[in-house]
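Quick one: this structure, given as structure tokens, is what I'll be asking you about.
What you see is the complex with one protein chain gone and the rest in place.
Take a look at subunit A:
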Amino acid sequence: MKAIYKSQFYALFQSQQERCFYIDFGQKTVRASFCQLLALRQKVLSIEIEDHFDSDLNQHGFELLQLCNKEHLFILNTHEVLDLKQLIQNGFVQLGISSTEEILMA
């Protein structure tokens, strides 16, 4: 198992033997195929973080995240969402399928 990227709260690993990825969420580790990792990226990056600062749009500043075809459910606060976005963006750069510019923007 190889560490791809570590953010403040989370970590992304790649398993060569199993041809899959692991995301360490702290309280639990989630196994994901590449397709599931892409789906996770889509979900996390499309979270509107601005809504967390608007009490009408997101009253409590929490985000519900369903992963891997409804196998897992996470409740994340604003800090955790931002950190997870960081993990995803930098993780994909490390994986070699995202341009390096994004790492500067993140």
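Points worth noting:
The criterion applied here is as follows: a contact is a pair of C-beta atoms (placed from the backbone, for glycine too) under 8 Å apart; a residue touches a chain by one contact, two chains touch by 3 or more; residues count from 1.
By our rule, contacts and distances are computed from a predicted model.
Between the listed names "Membrane protein", "Ferritin", "Branched-chain amino acid ABC transporter permease" or "Cytochrome-c oxidase, cbb3-type subunit II", the UniProt record for the complex's undisplayed chain reads "Ferritin". One of A:Lys2, A:Lys28 or A:Lys70 touches the chain omitted from the figure, and that residue is A:Lys2.
Listed by residue number, the positions of subunit A touching the unshown chain are 2, 14, 16, 19-21, 34-35, 37-39, 41-42, 92, 95-99, 101-102.
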